[in-house]
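Only one protein chain is missing from this complex, and each of the others stays in its spot.
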Amino acid sequence: MRVAVLLSLGLVCSLATAATGDWPMAAHDHAGTRYSPLTEITQANVARLTLAWSFSTGTSKGQEGAPIVADGTMFVVTPFPDRVIAFDVTRPGAHVKWTFEPKPDPHAQGVACCDVVNRGAAYDQGRVFLATLDDQVLALDAASGKELWRTSLGEAASGQSITAAPLVVKGKVVIGNDGAEFGVRGFIAALDAATGREAWRAYSTGPDADVRIGRAFVPVREAERGADLGVSTWPPGAWQIGGGAEGGWISYDPQLDLLYHGTGGPAPRNALQRAGDNKWTATLFARRPDSGDAVWAYQLTPHDRHGYGAGNESVLVDLPLHGRDRKVLLHADRNGYVYAMDRASGELLSADPFVAVTTSHGVDAATGALRDDKSKDPQLSRLVREVCPASAGAKNWQPAAWSPRTRLLYVPHQNLCEDTAVFETSHIAGTPYLGAESKMHAAPGEPLGGFFAWDPVARRKAWSLRERFPVWGGALATAGDVVFYGTMDGWLKAVDALHGRELWKFKAASGIVGQPVSYLGGDGHQYVAVLAGVGGWAGLVVSNDLDTRDATAARGFAGAMKDLPSATNRGGMLYVFRLP
Amino acid sequence: MNSALDTAGPQAAAIGQLWWLMLWLCAAVFAAVMVFVGAAVWRRRRASVARTERRLGLAVGAGIVLSSLLLCGLLAASVMTDRTLSRLPLEGALQVRVIAHQWWWEVEYEDAQPARIFRTANELFVPVGRPVVVTLEADDVIHSFWVPSLHGKKDLIPGRTSTLEFRADQPGRYIGRCAEYCGLQHAFMAYDVVALAPDRYEQWAAHQRQPASDPQEATALRGRELFLTGSCMLCHAVQGTSAAGRHAPDLTHFATRAHIGAGRIANTREALAQWIEDPQRLKPGVNMPTHHLPADDLAALVAYLETLR
Partner (left out) sequence: MSSACRSAAAALLLAVALPGCEREARRFDRMPTPPDERAQADALGARPAGPPGRGMRERAAAGDYREDNAYLLSQGKMYYRWFNCVGCHAQGGGGSGPALSDASWAYGHSPGDIFTTIMDGRPNGMPSFRGRIPEEQAWEIAAYVRSLSGLAPGDAATNRGDVLSGGQPEYLREPLRPQDKPK
């Protein structure tokens, strides 16, 4: 009897530990906070953080993944060929439980706009879910690594790829596709977690039935009223090759039962070829996870002229704003504004710039419309200078973290402007559908990269840090009031969550563009893990060995990242740290 | 008709009037000068040199004064013509965008509702009696837009956008030409401006907005497959199919056009086959390549293109 009680207590404790000490999905939780509740590492002791173990992933392209930890196992997904490595983290050292090779089609490497990255897997009830570059979603048994099912969501030959990390919600695996740069029509799909069968798919353009705008949809702003806006805001037929494909981050609120995601930018990047608002690209959606039906939508950047898109993450927090406690969605967008929205109703609460913006003059509070600056509009054969933010955005895929203790949003970002020119482009399936060239450079007076803490109630930065290169990896916030992020020249840094003071740093073998995570190891200690290996769109200069004499290479990044090859080389290492 | 004196609209009429004024005035001056030259050649010599000098001086002075007055008059007439040209009433104008390429004309009909925008090539259909504002752009080198019966010349310069306004007051088909040397095939860069009665124009525009209909017959279906899996779709577009090329004329309603190759040859079945087979023979240097297709493939393609009504 006593044994049974002790055993069940132990089980409960381990379950509780597993619940609070795990990192089961790339964003840590459905709200997308990237916040670890573990408290062992504090501002006082983080300076003593030391390397516990490391492991080479065997790949050397951009390592944008988040190592996920659940049930005593760490699951790492490498960039192409999307190898999955499972480590036993209950034992010291790097003990590999199993490795799985999904063997994606190598031709898919040709349609990856932004390096052949993979942003990580997701764990749910003994299964691990991931996507591969060639548009397949897989489920593996977490204990053995055996493939349970595999579903294809499209063809790489059409220009489509998938780099996103899936989100598992109510027994469904939800994920979006990539390929706006190739004219691929974007969508978000939900697959049944047990069988892999597609439950629903919601497109970013096209008639309301395809976008899943129906009876549940409540237009909040005037621009959202009307039928089939995903067709009527495009020239005829253009919506079919209209893009909006960007497997961005997905968040979920279980109380409201709403999924939140953003669609990518429209295709082609040359806006002259697609007159109209181009709905529903660059749009934040709230959808029901069971059916995919849209409940509200907000197009952040209508007639996106600069290739922004809205695929950045939405972090779900509860805050007192505009006089009362609200369920808020915080979204730091590519267009340079931090949006705070009421995630239940879709009402815009505030939109404040976090970098110097020349492409617009604020967001109209009443209509939610972005006030475009016409002087930055594209014109055939004309060079438009000082487009800020550049097409990479003031912040790109790199996700922010939220600390409920400090009530600050920790945002990695870049300060980029570009000179850009457009030209007529044909859509040829499987080839880029851009029609624009750019040369990026640092915004005047700013370094290429930055990391800041945003106070959403005061609507300003609490503190900000300057970095030599774009901070292209994610942020990690912990309950010890320490915030971690990695830099492209290879530093993993720990800073004070309240003031941004640097507390500790570690020089990794290659630039860090991945997501640092924190978990409870089998020994009861807190660990911090991160993948190092420079790449991603900003790091293509190194990961693809480009020629930086051509400043338009890597869609403009080569101009800005000329110094990166002297700061770091390619690599692919997993680093795990703990206190000694 | 292709004459600047055979005018069909107010712009060309104003220019035509100025032309006739200059012609008659200059003819009169020419005749007068010839009379004086003749008089100078055949008159007998006079005895007094001083009187001759004085009369000559008077004559030259009078000539200078008269010439100046005439020139000022012509200047005034020219300025007034310019003013007339710029004062065409533009309410309810049709907005068209023309982009000149080597050696064809891309025409896009604008609309406030983007879903009503449509594109065509080498033909500009306009309603009679309604002003047309043409936005002029060039893709590669300088071209010039000139429909003699409707307006004067206006250059299309890469990197610049300019506009031209005109109105066709009589229905008809007016030939336009490129009027700025733009390369090897500048001579074969013609286009038609067709003025239709307003209701017939609306019918035409509504039809142009339709995507291409599916061909029914087997040869034409095979032709469409060849079109979409071969090299045609790299440059050409056909609405309603996956062909979305922008570097060659939009072929959605190609069979309704009167000419192929920007006025090079008439749009008949034989000419179309010749054109696809070897465009270089008809228009050497054009950017459409020679294809060397087998005969039945060529026939299928021609059959398909003929369905694009």
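Just so it is clear, A and B label the chains in written order, and each chain counts residues from 1 on its own.
Everything that follows uses one rule, which is that a contact is a pair of C-beta atoms (placed from the backbone, for glycine too) under 8 Å apart; a residue touches a chain by one contact, two chains touch by 3 or more.
The shown structure was predicted, so the numbers you read here are calculated from the model rather than taken from an experiment.
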| item | value |
| --- | --- |
| Partner chains on view for the chain not depicted | A, B |
| Option from A:K439, A:K461 or A:R578 whose C-beta touches the chain left out | A:K439 |
| Omitted-chain contact residue, chosen from A:R48, A:R91, A:H107 or A:R501 | A:H107 |
| Hidden partner interface residues of chain A, rising order | 106-115, 157, 181, 381, 383, 419-421, 423, 425-426, 428, 430-434, 437-439, 540, 544-555, 558, 562, 565-566 |
| Missing-partner contacts on chain B, residue numbers | 140, 158-159, 229-231, 233-235, 247, 280-281, 284-285, 287, 289-292 |
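Keep in mind that, in the parts below, only the chains that are shown with their structure count from here on.
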| item | value |
| --- | --- |
| Chain A and chain B: spacing of chain centres that average the CA atoms, whole Å | 52 |
| Contacting residues of chain A [partner chain B, same complex] | 231-237, 241, 273-276, 379-382, 424-429 |
| Chain A-touching residues of chain B, taken from the complex the two chains share | 99, 110, 113-115, 117-118, 137-139, 158-159, 161, 209, 211, 233-235, 237, 239-240, 242, 244-247 |
